[in-house]
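Written below as structure tokens is the structure these notes are about.
Here the complex is missing one protein chain, while the rest keep their positions.
For subunit A:
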Amino acid sequence: MKFLRNTLDKVKHDFEKGGKYEKYYYAFEALETFAFVPNTTASTKGVQIRDGVDLKRLMMTVIIAMVPCLIFGIFNVGHQHFLALGQEASMMDKFWVGALQVMPIVIVSYGVGLGIEFIFATIRRHPVNEGYLVTGMLIPLVMPPDIPLWQVAVATIFAVIIGKEAFGGTGMNVVNIALTARAFLYFAYPTQISGEVWAYIPEGAQTVAGYSGATPLAIASQSSTDGTSVVAALDSFGASWAGEGFFSLGNLFFGAMPGSIGETSTLMCLIGAFILWATGTGSWKIIVSVFAGAWAMGLLLNALAVNPFMEMPAHYHLVIGGLAFGAVFMATDPVTATQTETGKWVYGFLIGLFTVLIRVFNPAYPEGIMLAILLMNIFAPLIDYFVVSANKTRRLKRATV
């Protein structure tokens, strides 16, 4: 550590004003403050803040909230892998296989994303923001486990440059960056991110007899065309190779099923939601209203009940697909969500509603949460506008002048 400090001090003057590498000062500063606490202190005069929750701490809280999802995701990737191959494996093996699949994606996402942040900070001469820390973790968690790494890199470049830097950097983006990355892959390279790609199966490996990599949403959509009951189809699915109750309500909630790396477990998402709520980082109103919106739409469809998918009990919508993950970590993004308190209820409710609507009525998009959140990101300022102007009218009526 002493050696690192000395080396940094030795080259520091080159980066300061008038030095050789003045241009790269902010890249240097970012690396320095990454390793050491900045030596700037508050002046003796003026405001003294003892406990400032700054951007870095906010971001770290969200990352901590995501850790349960990540750990469970790593386990689940290994678990699904051995299930598909029909092999018995210990807990450690499952974690090991999962980590080998997931960690490269995380590293690529962070490496590429932070690289772009450094480049833009150097060009625009501002300190490197911590804005990418959360996005860099969200991107791997919404990817299928065997996505090609170059696709992760391309999607990250696209999302950070077009989704964020084009609008002015951290805090200026209109739509959620991690979802921009996923939407990019969804439309650019659909073969790697849709269909039965949700379990890691090495090339040439023999899957167990009767294996199907279908997700609960795919099964629900399929039984809708077949005209059979969704719940019966889910209950009987995978009985021959994954054991009874693979897609029972309990396991759907627990999340040991194929899906994107971090989103399968509703339980882990709820733990994350608890951390966000307890630390005051995420808005509980949005989380609750997303679930409420999805449930309400589910109930409405139950009442109409034209096809089996619409007959599926409304609470199933809350545990299948990425609804919980999207509600907890994507919809609550303070930059792209609505700012007014009333607006948050409307915003979340509409996300849930549109998610179920897309799921049930659009066979091309089995999961709707990504498109629903992106759509409502666009409408968030409009919702805020109406809330604010309604407030104004109400107060003007009260005014007697």
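Throughout what follows, a contact is a pair of C-beta atoms (placed from the backbone, for glycine too) under 8 Å apart; a residue touches a chain by one contact, two chains touch by 3 or more; residues count from 1.
Here is the rule we go by: contacts and distances are computed from a predicted model.
Note on the omitted subunit: UniProt lists it as "Na(+)-translocating NADH-quinone reductase subunit D", one of the names in "Deoxyribose-phosphate aldolase", "Na(+)-translocating NADH-quinone reductase subunit D", "histidine kinase" or "ATP phosphoribosyltransferase". One of A:55, A:166 or A:306 touches the chain omitted from the figure, and that residue is A:166.
Checked against the full complex, the one of A:24, A:189 or A:277 touching the unshown chain is A:189.
In the full complex, the hidden chain is touched by subunit A at residues 162, 166, 184, 187-190.
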